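Here's the structure, in structure tokens; my notes come after.
Every protein chain but one is kept in place in this view of the complex.
Note that the chains take the letters A and B in the order they are written out, and that residue 1 is the start of every chain.
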Amino acid sequence: MSAQTDPLYPGMTLEAADRDSHDAAEPVIFGFWIFLMSDLLLFAVLFATYAAMSTHGQADAPGPRELFELGSIFIETMLLLGSTFTFGMASLAMKYDQGAGAVVFWMVVTGLLGAGFLGFEISDFYQFAVIEGAPPQASGFLSSFYALVATHGLHVASALVWMVVMFVQIAVFGLSREVKLRIMRLALFWHMLDVVWVGIFTFVFLFGVVQ
Amino acid sequence: MRLARYLNSGGAARAGALLLAALSLAGCADLGFINPAGPVAAAQRDHLWSILWWMMPVVVPLFVLLPLILWRYRYRGAGDYRPDWTHSNQFEVLIWGLPVIIVGVLGYNLWVETVEMDPYKPLPGGEPMQIQVIGYDWKWLFLYPEQGVSTVNALYLPVNRPVEFELTSASVLQSFLIPKLGGQIYAMPGMITKQNLKGDVAGDYIGLNTQYNGNNFTDQHFDVHVVPEASFDAWVTHVKDSGAPALDEKMLAALQVPSVPEAPDLFSTAPDGAFEGVVEQAMVKGTCGI
């Protein structure tokens, strides 16, 4: 029914072991890429707002230098980068048909790493907002900081919910075509969040401390 | 014939429209920058007309040819019929080329005029007089630091003397416009904008806030009096000697309360730092009032 005959979508494909699902993936994965693009745009807007606010929105509240500690940020970065690797393993397990067990194992590891990331982030927020007296209400700069970082955190949290739903689906349906396509999309989503975090790590935290 | 009737009335509607447009442009009462009282408004008006004329080469052909085409190629009309005619290099060059040329000319013009008419650039004719403007809900405060007087909702300007306004707002976004003098600039809390103007025709005009800021938005207009230099000096002396109150902290605080003054107020001082105080206050603590 579609005009295209050979799928063109980028990223890890199912071509190797499951040709049918691979063909069905084309419009779905393509559509998801477009969604990711618009989601990235949301982050772009938040980054731009942060860039503007961090130069002239600090008022009399603490600025990035007083606030940021690279220690826990580094741990968060490692956790998230590690989780991208483990999700990659899950995708490979799916691609080469290594069975639901392998896929679930790597996804569980990914989820744990993601949850760890979130835990550290929440403790960071607690540290900033409560202990150091810099809640988002304190200045425009802090508003934009929390908005940007927490939007990323909320994305990670919703990806974790999604992951739990996928565990249930694997249990109910096994690795059916629909489930595979959903895991592929979750994988893309997860990797995008990692890319966004690299941006946050660099532009918000590193630059903030260096300035 | 039905078709003829449509076309005729179409023509009539267009003619009526043009007439209306012409009427509306030519028949403007002695208001607005179309009847300027200063060089900025005059330049803006001239620019407006020049754009209109430069647009003519692209729009006149349409207005002339379209009715002709509608008539000539009507169903059962006399025009030849070539349903598969979809391309012509000559026409392509013309319909892309002509707009490109016109936009090129107009764009060049735009650049020159924009830089020339930058509201931040002082106008020729000597050192500009400084006036600080603070927008409140729903009134304007004018401070004359050099003369040491201030007014609410009354702006006195010496004729032919360039003026530089510095603006800020003590409430929300406001927009400062004196239609007869041209130009318009936002007044924003915590920020300072500038507008250079000059009145070269003495007279009484109206000034506006054009940015909606609540129920009494419409009432936030002020009187502009462009007067001869001597009268201006006499006015300053009069304000200082007439026993007008000083613009002290209490007065400034009173202005923060949203209100519409019955009549313009005059003050015999223009305290240093009052303007900067409002800017600073907005930036750090937020505007008080409300």
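Going forward, a contact is a pair of C-beta atoms (placed from the backbone, for glycine too) under 8 Å apart; a residue touches a chain by one contact, two chains touch by 3 or more.
Note that in this section contacts and distances are computed from a predicted model.
A.B. asks: Missing chain's UniProt protein name, "Spermidine/putrescine import ATP-binding protein PotA", "ABC transporter domain-containing protein", "Cbb3-type cytochrome c oxidase subunit I" or "Heme exporter protein C"?
C.D. replies: Protein name of the absent chain (UniProt record): "Cbb3-type cytochrome c oxidase subunit I".
A.B. asks: Going by the touch rule at the top, give the shown chains the omitted chain contacts.
C.D. replies: Visible chains that the missing one touches: A, B.
A.B. asks: Consider the whole complex, including the chain that is not shown, and state which of A:21, A:77, A:91 or A:143 touches that chain.
C.D. replies: Within the whole complex, the residue contacting the unshown chain is A:143.
A.B. asks: Of the residues B:173, B:202 or B:244, I need the one that contacts the missing chain.
C.D. replies: From the options B:173, B:202 or B:244, the contact with the absent chain belongs to B:173.
A.B. asks: State which residues belonging to subunit A touch the missing partner chain.
C.D. replies: Listed in rising order, the touching residues are 1-4, 26-27, 30-31, 34-35, 37-38, 41-42, 45-46, 49, 52-53, 56-61, 136-144, 146-147, 165, 169, 172-173, 178, 182.
A.B. asks: Which positions on subunit B touch the chain that was left off?
C.D. replies: These residues touch the chain not displayed: 3, 6-7, 9-10, 13-14, 16-17, 20-21, 23-25, 27-34, 41, 43-45, 47-48, 51-52, 55, 58-59, 62-63, 65-66, 69-70, 73-77, 79-88, 91-92, 94-96, 98-100, 103, 106-107, 109-111, 113-115, 117-121, 171-173, 175, 177, 179-180, 182-186, 188-191, 193-194, 206, 208, 210-219, 221, 282-287, 290.
The rule is simple: only the chains that are shown with their structure count from here on.
A.B. asks: If you average the CA atoms of subunit A and of subunit B, how far apart do the two points sit, in angstrom?
C.D. replies: Comparing mean C-alpha positions, subunit B is 48 Å from subunit A.
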